[in-house]
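Got a structure for you, questions after.
Only one protein chain is missing; all other protein chains are in place.
Chain nomenclature is as follows: A, B and C, assigned in order of appearance, with residue numbering initiated at 1 for each chain independently.
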Amino acid sequence: MYVSPIREPLIKGGKDYSQVTKDIMAPMAGKPSIYWYVGIAISGGALLFGAWATFVTVYYGIGSWGLNKTIGWAWDITNFVWWVGIGHAGTFISAILLLFRQKWRTSINRSAEAMTLIAIACAGFFPLIHMGRIVLGFFIFPYPNTRELWVNFNSPLLWDVFALTTYFLVSLIFWYVGLIPDIGTVRDKAKNKIRKAIYGFLSFGWTGSAKHWSRHETVSLILAGLAAPLVLSVHTIVSFDFATSVIPGWHTTIFPPYFVSGAVFSGFAMVLTLLIVTRKALNLEQYITKVHIESMTKIIILTGSIVGIAYITEFFMAWYSGVEYEQYAFMNRAFGPYAWAYWIMMTCNVITPQLFWFKKIRTNLVAVFIISIFVNIGMWFERFVIIVTSLHRDYLPSSWTMYTPTMAEVGLYVGTFGLFFTLFMVFIRVFPVIAIAEVKSVLKSSSDEKKHTHHE
Amino acid sequence: MENKYFKSLEELSIDITRETSEKPAGDKQFILEMQQEVKKMTSGTRRDFLKAFGFTIASAAIATSCEQPVRKAIPFLIQPEGIIPGKANYYASSFFDGIDYGSVLVKVRDGRPIKIEGNTLSSITKGGTNARAQASVLSLYDNERHKFPVFDGQETTWEQADEKIISQLNSIKVKQGKVVLLSPTVISPSTKAAIDEFVAAYPGTEHIQYDVLSASGMLKANEKTYGKAFIPSYRFEKAEMIVSFDADFLGTWLSPVEYTKQYIKNRKLTSGQGRMSRHIHFEGAMSLTGSNADHRVQLKPSQQKLVVANLLNVLRGKMGMDAAFLPASPVEVEKLADELMQCKGKSLVVSGSNDAEEQMLVNAVNHLLESYGTTILTDVHTKIRQADDARMDALVQEMNDGKVDGIIIFDVNPAYDYPEREKFIEGLKKVGLSVAMPVLDDETSYHVKFICPDHHYLEAWNDFEPMTGYYSLAQPAIRPIFKTRAAQESLLRWSGNSADFRTYMAGVWEQKMFTKATAEISFTDFWNKKVHDGVFETGEKESGINSFNGDNAFAALNSIKVESSEDSTDLVLYTNVSVGSGKHANNPWLQELPDPVSKACWGNYVAISPRLAIELNLKNEELISVNGSPALPVLIQPGQEYKTIAVALGYGREKAGVPANGVGQNLFGLIGKDAENKKYWLSDVNISTTGGKHPIAITQSHHSMEGRAIIRETTLEAYLENPQSGNEVRLEIKEHLKSMYPKAEFDGLHWGMAIDLNACTGCNACVVACSAENNVPVVGKEQVIMAREMHWIRIDRYYKGDPDNPEILRQPVMCQHCDNAPCENVCPVAATTHSNEGLNQMAYNRCIGTRYCNNNCPYKVRRFNFFDYTGADTMKGNRYDPAEMTTDLRRMVLNPDVTVRAKGVIEKCSFCVQRIQEKKLKAKTENRMLRDGEVVPACAQACPAEAIVFGNLNDKESMVSKYFADQRNYHLLEELHVLPSVGYLTKVKNKTV
Amino acid sequence: MNKYLTAYYLDEEDLLKGLKKIMSKGVEVSDVLTPFPVHGLDKVLGLRRSRLSVVAFAGGAIGATLGFLFQAWVFTRAYPINFGGKPYFAVPSFMPVTFELAVLFAAFSMVFAFLISNNLGPGSKNIIHDEQITDDRFLLVVKMDEENEERIKVVENILSDAGAQGITLKA
Partner (left out) sequence: MKQTLFTRAILRRFAFACTLLLFIASFNAALAQTPEAEANYQQCKACHNLEGAKLIGPNLAGVTERREQDWLIKFIRNSQEMVQSGDPIAVALYAEYNNIPMPPHNLTDEQIIDILAYIKNGLKVAPEFAKPEPSNEELAAKMVLAAQIEAEQEARLQRLQDLERDANRNTGTIFIITLIILIVVIFDLLVTKVIKAKFVHTALILIGVVVIAEIAYKEAAAIGRQQYYQPDQPIWFSHKVHAAQNEIDCKYCHTAADYSKSAGIPSVNVCMNCHHQVKEGKITGTVEIAKIQKAWESGEPVQWVRIHNLPDHVYFNHSQHVNSGKLDCAECHGQVETMHEVMQVNDLSMGWCLQCHRKTEVQFANNGFYETYEKLHEQFKSGQIKKVTADMVGGGDCMKCHY
């Protein structure tokens, strides 16, 4: 088998198959460490804070937020778009990188996909909670009813419902289909009877038969083929929420590609943030290597640059269109009362990722970790800037207002973090964080040990 | 409009006391089906309308036989004639609160008055109303109304109270003591008769009138120049040149609705007359009228008299009379004098000052300009201000000196609004018999022995003569809700007349008015007709007015001196169009009504010019004290004269009720006094910062149009040259409007509204009318600060030009009912859609509250129920009601035809669809087409300036179609191609550039 | 009664080599169980190309058609409503939902087809010949006739010749 001599090995430490199984399943075995408990306690606390904020919002009303007659969306939809964006990396890695036969994805796709699912769950929470009458939220589904009334298929918000649901479900089955062989491994390694029964149930009776594998590969490939346009469509449709409206700063045709690249950008940043910690905490450095991290930083440079160009293009288009409202909206972004948010966004999204051009920074885990957090902050502010600064000064100056968040809104945001980390930490205890079978399948071609043997 | 009348009180058998008191009253003729309707509104189901879907959904499948609550339908015992449950009647009545007069129709639905409309039969108000008249229906349901007679703080019965009062009055009579009847200006002939009867019964009685907003100076000036203390009537429609010295005649001066109607006649250009009056306004503070002027000149109040004197002097000079030697005018008056000379006989100069000398000078100016007889009529008097300030001052002194033995206070509140209120209260303590007859709770009634509550005007019979020969009637539109009694009836009772006031009044009318009738033969016919119409206009004239005597005026001219130094700061105490003198402070609709100039509500503030603010290093909302007054926040008001600050009166009520108490500060104490009259300004005031900040609730925080073509304007000159001027951009925009879809067409009806920006003065009557008609919730100060006010119609106000003396442009904005509505496309659940009549519909019960429509509305006219403001939410205990608008009593004002919106839904202007539907149904039952002008939304109905026209755009003959075809017409943000159904006509100012 | 003869390799390349050898000797290998997909195995075993893609396409086509027709029905037949001046049959508006439903139907129909065709599913009980196959063993399964003990011997020999380990006979 041909192995590129230039490429760095993807898996280090001269592992054999059995070792791989053992290493990857190690975090699931035994009692969790004290750090795990501390982590779950903190994220559980955040979750409780979110629960309180949810109660306040539902009971007293959206009035417990900082919105007003002009600004109908702020943190809620900012958080929604941000989480959806983060939810893009997983499926992007599994689907698009699979189609492009990028082997380095095998070490990170599982956790990235899990992160995607959790992030979408977090994202989906916001469109629900932002409804003034959440108890009637079911109106949004086109179900037959005695009112003979359906839904409005013209509404991007309705498209969102379909896009998010589809994205979540397809990502879920994609993730699960990939998990089935690994659950089989867990089942077969289980010593405890109950554990064996549960994983046996979840493994769907996986045997590892050649026929199964063959079909499994086909399914994975086609699912990837389906998920790839889906990934692109989700943020495209989310961007329609804004792009199809009339508000200056929203009504922009470049939104779909701009949003998609922004989403991949923030998604990879979040994957980096998580994995840099995870690989350390779970002793998976030999599986999630610097090569993986570097590859991801390269994608961040690319998408970050696209985002940067999009920002500049927006300004250019505002000037070039000659629409005074559009021009004002962009000047207001950069120099208006929310200019600080704009410049945070610019700094974090356009300038900091460019540091990855330097190999030293790219390979310095601490620097990558910090920059990845910067990118996440920047991407949050990007949505904040788009939503709030466009709304707060739109067409009629008589209605211009300002927005300040309240504790309830902070609570909801922190709460989704709580949910995210809680679920992620449960995930690392319950399922293998790295796709065991997939790593094994590339072990020979990509591990350092095999390299030596094949060069003889 | 069909208005009904009552033949007698007995027929008025709708009783809602049972709603408010637990024990059923003795009256069995009680429509309970109506009550059911009331119940629905007040306590029951309307607010619960989503309970079923809210929380029972989970248990629904299991609790298969879950029963609905049983609803009762309780009919009349005997159905009263003319009352059909579920159908509104209109009764003519009159609104007079001692300040404003208005002839109105009261809409009564199922026994409850729910809306005030203007009465088109009146030739004074001509169907117009102001904000306070519109809001007055809510004060009927004020939580703090006096509910029963009180003696010494204890509830008592009318019999006992009468007995005690009569015996005390008799003992005063025996010892030949003095009794005072303290009332606001009385313009009711029958009340005057009742007072006369009382005075006859107790000879030591003196009737003293007390005006909070006094015109005493004017009365005295006319006494000196015309030999009689009166206020003439004005004819602004005859004036081609109007010069006003701080007379806010469109907002608060004397009879603003009347003057608006007149003023607008010469300002509208829609009938193609191509002529406009020219309006020049001098003032220090920024008033509604000043902001509508063609040319506004900043002038400190302390210099106003000097300017008037100079103007007179110059005019005299130009007319070849000998001029006096005067200090120089701070503003140039030569050109003004020239302009006035050109309009001789067609000009009008008015002054809002309460200074007799200044008013004399104004009289002299008007006399020179030959205004008398054309724009000012001395033989028709405006009677709504009659009080002599000096008399009230003397009374307070007498009371303190122990010379008054008894005082009967009508619905006035000197313990709050008299400048030396402490002294009044002290004096009141020394009066042996003190009786107050208020409608609402007030400060004065805390210092009297007897409270004998008067009916609210909607519960009472009354008659008025606001102007010579213009009579009007008020009839009860509801049975008294509480154990109250008409004040006049109390007087009659105490003077030994047991007649009820209706009978008494009919007697007075038979004697005095019937004789003036021409058409009717029997008094019954006459009476029924007049009660039905609400007005009776005889065209009689006053006599005994001397010809102009200029001596006093000339003497005044000669004695003019400079009243304040250049660098002194003046304070103007004004009243605004909402709470006014403070009498209506407990009316949440008025409290939440933004000031037409500053857009602030819920409290008063010190308006200060931008230059002075910089000079004194003051920022918005910083607390300052003026001459030691209670601390008030600063509001930097562009257009304010550099050295003039202004504060609104009418705030700082202490005993009015939850909405009003503690809102703002009471500055009546700062009112000064010249020789004999109250002075509503002070010079050389001392400003000190007290530290700290107090938030001001402002509904508009950005004041510039940012160069956008939002309000398009032009000058008269340019308009005459090119009617499209100022609106040229429309042609260009029209060319560029393209769509991938064909334009939607509407067969039959396509509703549209046109607003003449030249007519709109910004008086805010429409805003209150809309709130009343559409159950718009009141959200309170905190929420307004959060920018969450709920008004469906707002009046945008922009400043233009020099920030020290900007022009003001106003524009009423409500849902534009776009035919390509951006809001409709984005609602995921189809809660907002387009009707086949071109209405942008909002189905509250379908709304799930995503607020996407609100975001996507370029006009930002959609409103979101952030909290449970109305009590309509499914959850208990989360109501947000700082103004106590959801008590059972207050809820009676709700319009049963309009859904009360729950927490979490969007609402907005519906073009008063309930009125459209009502009139369509009427046309159908009468087997005919709708007539143009038949459907009138609440805002258009209330507008005293006739600025709003509504109708069918498909009917090319309709008024609105003609407005739309006018070259001045444009649509707001039409470049977005949302195809609004609201058109605006460009603002034209009569000024030279 | 059938019996199964199993044997394993510890390396996929050995497996492929051994397998070729075994199959050339006419032994019918009924299944090969591996811890991960071994490339070239399906060719050696002569497995047909999966037709799951056809299912996916059909599912997607059905989803798209249903989605589009449903929206068109709602807007033009069931309750035509004027939204912002758009025509009732506003095709561009229908596209996002049509697309999403196509993907959803395609993905689900294919995955269900995959599970059913492989007899996989929650609680499904397939025979697990060796628990190590999900770890590092590459297992051959040869179905044997119980009666024919001779043949069993022959095959056992072939297997061991081909380097397979742990040859066992199971019921």
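To be clear about the criterion, a residue touches a chain if its C-beta (ideal position, glycine included) is under 8 Å from a C-beta of that chain, and two chains touch if they have at least 3 such contacts.
Remember, it's a predicted structure, so these values are computed and weren't measured experimentally.
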item: Shown chains that the omitted chain touches within the full complex; value: A, B, C
item: Candidates B:S255, B:N413, B:T870 or B:S910 - the one touching the absent chain; value: B:S910
item: Residue among B:D322, B:E566, B:D747 or B:E957 that touches the chain left out of view; value: B:D747
item: Interface residues of chain A (partner: the chain not displayed); value: 145-149
item: Sites on chain C contacted by the missing partner chain, in the whole complex; value: 79-81, 123
item: Residues in chain B touching the chain absent from view; value: 28-33, 36, 40, 45-49, 52-53, 56-57, 60-62, 64-66, 68, 70-79, 81, 84-87, 747-749, 833, 835-837, 839, 841-846, 897-900, 910, 913-914, 917, 920-921, 923-925, 927-930, 952, 954-955
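Methods note: only the chains that are shown with their structure count from here on.
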item: Chain contact graph, described as a line, ring, star, complete graph or other shape; value: complete
item: Most distant chain from chain A, judged by the mean position of its C-alpha atoms; value: B
item: Pair with more cross-chain C-beta pairs in contact, given A-B and B-C; value: A-B
item: Rounded Å distance between chain A and chain C, as computed from the means of their C-alpha atoms; value: 29
item: Chain A and chain B, separation of their C-alpha mean positions in angstrom; value: 57
item: Chain centre separation in whole Å, for chain C relative to chain B (CA means); value: 80
item: Per-residue overlap in chain B, given as positions that touch at least 2 other chains; value: 822, 824-825, 830
item: Numbers and ranges of chain C residues touching at least 2 other chains; value: 81, 83-84, 86, 90
item: Footprint of chain B on chain C - complex, ascending; value: 81-87, 90
item: List of chain C residues in touch with chain A within their complex; value: 10, 12, 31-38, 41-42, 45, 47, 50, 52-53, 56, 60, 70-71, 74-75, 78-79, 81, 83-84, 86, 90, 93-94, 96-97, 99-101, 103-104, 106-108, 110-111, 114-115, 117-129, 131-136, 139
item: Partner chain C, residues of chain B touching it in the complex; value: 741-744, 818-825, 830, 833-836, 979
